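Read through the structure below, which is laid out as structure tokens, and then see the notes.
The complex appears here minus one protein chain, its other protein chains still in place.
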Amino acid sequence: MNFIHADFLLETPEARTLYHDYAEGLPIIDYHCHLSPEAIAADRRFRSLTEIWLAGDHYKWRAMRTCGVDERFITGNASDREKFDRWAATVPRTLRNPLYHWTHLELARVFGIDDTLLSSATAGVVWERCGALLGMPQLSACGILRSMNVEVLCTVDDPVDSLEFHARIRDEEGPGPRVLPTFRADRAMAVEHPPALQSYCGMLAESSGTEIRSLADFIGALRLRHEYFHSMGCRISDHGLDAVYAAEGPGGAAGPEAVFRNILRGVAPSAGEAVALRSAILRELALMDDEQGWAQQIHVGALRNVRSAMMRLRGPDAGCDAIGDAPLASSLARFLDSLDREGRLPRTILFNLNPRDNELVAAMAGCFQDGLTAGKIQYGPAWWFLDTEGGMTRQIDALSWLGILGEFVGMVTDSRSFLSFPRHEYFRRVLCNVLGRDMARGAIPPDAALVGGLVQDVCYRNARRWFRFPGTEHVSHTVTTDEAHG
Amino acid sequence: MNFIHADFLLETPEARTLYHDYAEGLPIIDYHCHLSPEAIAADRRFRSLTEIWLAGDHYKWRAMRTCGVDERFITGNASDREKFDRWAATVPRTLRNPLYHWTHLELARVFGIDDTLLSSATAGVVWERCGALLGMPQLSACGILRSMNVEVLCTVDDPVDSLEFHARIRDEEGPGPRVLPTFRADRAMAVEHPPALQSYCGMLAESSGTEIRSLADFIGALRLRHEYFHSMGCRISDHGLDAVYAAEGPGGAAGPEAVFRNILRGVAPSAGEAVALRSAILRELALMDDEQGWAQQIHVGALRNVRSAMMRLRGPDAGCDAIGDAPLASSLARFLDSLDREGRLPRTILFNLNPRDNELVAAMAGCFQDGLTAGKIQYGPAWWFLDTEGGMTRQIDALSWLGILGEFVGMVTDSRSFLSFPRHEYFRRVLCNVLGRDMARGAIPPDAALVGGLVQDVCYRNARRWFRFPGTEHVSHTVTTDEAHG
Partner (left out) sequence: MNFIHADFLLETPEARTLYHDYAEGLPIIDYHCHLSPEAIAADRRFRSLTEIWLAGDHYKWRAMRTCGVDERFITGNASDREKFDRWAATVPRTLRNPLYHWTHLELARVFGIDDTLLSSATAGVVWERCGALLGMPQLSACGILRSMNVEVLCTVDDPVDSLEFHARIRDEEGPGPRVLPTFRADRAMAVEHPPALQSYCGMLAESSGTEIRSLADFIGALRLRHEYFHSMGCRISDHGLDAVYAAEGPGGAAGPEAVFRNILRGVAPSAGEAVALRSAILRELALMDDEQGWAQQIHVGALRNVRSAMMRLRGPDAGCDAIGDAPLASSLARFLDSLDREGRLPRTILFNLNPRDNELVAAMAGCFQDGLTAGKIQYGPAWWFLDTEGGMTRQIDALSWLGILGEFVGMVTDSRSFLSFPRHEYFRRVLCNVLGRDMARGAIPPDAALVGGLVQDVCYRNARRWFRFPGTEHVSHTVTTDEAHG
């Protein structure tokens, strides 16, 4: 039997029924990924397996470095084939790491190679077989999106982005997925270094056609961009935060407006001032989301760029990010409550990177459910380092035990690679396996229609309803308990 | 086969033997619950399933809000039947949440309904069948306690409480359980708001028949109430703490006495002063426990009332409490050591709400075992958000791996509902399942008498011995290793 076979990871008959009868055929709503809209607009072709598979994939880079591969063969100037061979040699070392599963799922689903395990011994044949396919239309950026059954795809974009590629994709829209932007204003909150913020203000002024001489101007310009993103179909903001900023600071001379003006004059803020300013900006962005009916995504728990040598050499996203342990509960509660008590809390997805906070986040989400929007506050899917079979299982467990699994909006790839869509299949298999095991042992009823309905909600229907993407606003909530979602 | 059947959650023959031969028939010692002594004294009857099942149950409220049920049907002015119907519609969405198990265990054990899964489709018939039974004597408050085989039940009471209902229950004591109070002085430690503490001092002065003009007076009044509670059979104190208060502050002008007097004069304490004062009070309460031979319960890790809109609308305990992440190790160690080094540490049960601290708490308990009282420091059972099949399993695992499972005093309902006693059955099934699986895989000996003895200790005998409730002080420690408990 091939390693990747029809029942991969499905350990009970119940799991197999759930997966094959309910999950397998569903479209993909990938509401958070880092794919390039330019590549989609250009329907990019890839020159080699290395370009489409290894370039930009810091998961693989970390694995290769750990196995003693020289940087030259990872991000350096070695040839595509040399780099691929090193990766192939590393793969057998990644047993039990998600890379092992991802690698073989991607070879099977995108290239149809399900009879070969990648290693030094098979590197040549895999290189040849994939290379031959890379020239074909179904292996272009759009070809892959179509063959993977992607219905909606949300990229991550800076407010100053022109969204020209999104426009081009929209205008040419054929049978492919809707490709929508996400409003990620992290650079607007990077206030520590005056030159960086000044430079960002320049870009923001230009893209918004306004002048920025104050925090009010700055917020106003962001709001114009927010409105423009909305017109382009954007319905989600996103924040990558090292901590949740929820300072309730003073106004006046020590307030955010004054601090902001000082930064424009080149005066770096104190640590406390920076938090106060970021808190003010984050709050304004949430209010914009609420006004426009968007959802906000909060990503917390990463400690980024900890290896300064690599930061100098390759910049960010080079595989040198870690998991942080900053306090979370009080500031997250304050942030959510400060909006909720004014009736201004948008739908929110909370992603945590330190798994020790899984239950904390799941419990916090439950506090701010308002009974008006089902699943209003979401405990987000297992993210980044946690996107593993075990990590997903723990997220599903924490969410199930402390909240309502059936209201979950499901998985994302969070990937920079066009080959990553089988991560949805991976999640669906894990979800069906967890539920199937519970059916088999009598912990939930052996009712395939009941449990299969939950599977369909989590894997597709909830996301379609919850996000309110253009064209899907009127999707009804098709669950068994209609009354509960009045 | 019915969902709730004889072998529910018992996955191995060994587990079934343990449960049916050793655990199933044991009485219940529910040493921590929030039932109303007034309802017991009055042998209350319930007008509807909504009143007995949904009123006050913030677990269900959270689930309903998450599923998009309007607050009117949760805590609002909708009719009992409307509220029940919304709950019934929500139940199928709670798959994998303990509510799903609790709901059907309670229907089966209290109402004898084990052939029906609650949903919109079955709401009517369940409402009718339960309604018919609610008029019967076995469904009164005391009828339920008797049918559930409750031997001892400890309510949670404020020191100013007159305990009149406990007295009435005691005086009428028939075949029902002993109903004993617990001394929970949380309001005595809520020192931040002078008016609240002043008001509490007024109540405490009245109930103790003393004047309170100083911290010494305050402690003295609490001591009188502690003695009164003792005379009423109380043998446990309880503290709900957002952090363990173990400041070793100065005396004199900046000391707790001075801070307390300032509060009586309306001066709010600083954060540091508040901690110092709470530390002083917590310590005095522990000393009282030690003098009287009581056990103290410490509940840490909750972050309460985080949603201020709901706090204004419904007050506390409305389903808007979260899990906190305050540092724990140093303060907990200091608190326990400050008592232990004077030979004044009472028996203690440590409950944590953030499961990331399970191992920390289990290890800390092990440090202060004194060899004189078996299981002197207890790592308490899985509490609140952790009272799930998985949460209990993790508590059992952490306790087993870092401590001695066989000395554990076992489960509590911690509930506000008379229908919650099947949570003891739930725990017993989980415990037997864990142990049975270990027997089946050879990780512990397949000796039913040995393992069954441990089950009986944990489910009943340890609590009966350890708590020293009136009438049970002389229960011997009936375990196999008598010498070890000399």
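In this document, chain identifiers A and B correspond to the written order of the chains, with residue numbering beginning at 1 in each.
By our rule, a residue touches a chain if its C-beta (ideal position, glycine included) is under 8 Å from a C-beta of that chain, and two chains touch if they have at least 3 such contacts.
Note that the structure is a prediction, hence the values are computed from the model and not measured.
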Option from B:G233, B:P346 or B:G406 whose C-beta touches the chain left out: B:G406
Touching residue (missing chain; options A:F385, A:W401, A:F421 or A:Y460): A:F385
Touching residue (missing chain; options A:P27, A:G56 or A:P92): A:P92
Absent-chain interface as seen on chain B, which is shown: 327-330, 333, 336-337, 340-341, 343, 356-357, 359-360, 363-364, 366-376, 397, 400-407, 435, 438, 441-445, 450-451, 454, 477, 479-486
Residues from chain A at the interface with the omitted partner, ascending: 3, 5, 7-9, 11, 62-71, 74, 85-86, 89-90, 92-98, 100-101, 117, 119-120, 303, 306-309, 319-326, 354-356, 385-386, 388-391
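The definition used in the following text is that only the chains that are shown with their structure count from here on.
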Centroid spacing, where centroids are CA-atom means, of chain A and chain B in whole angstrom: 39
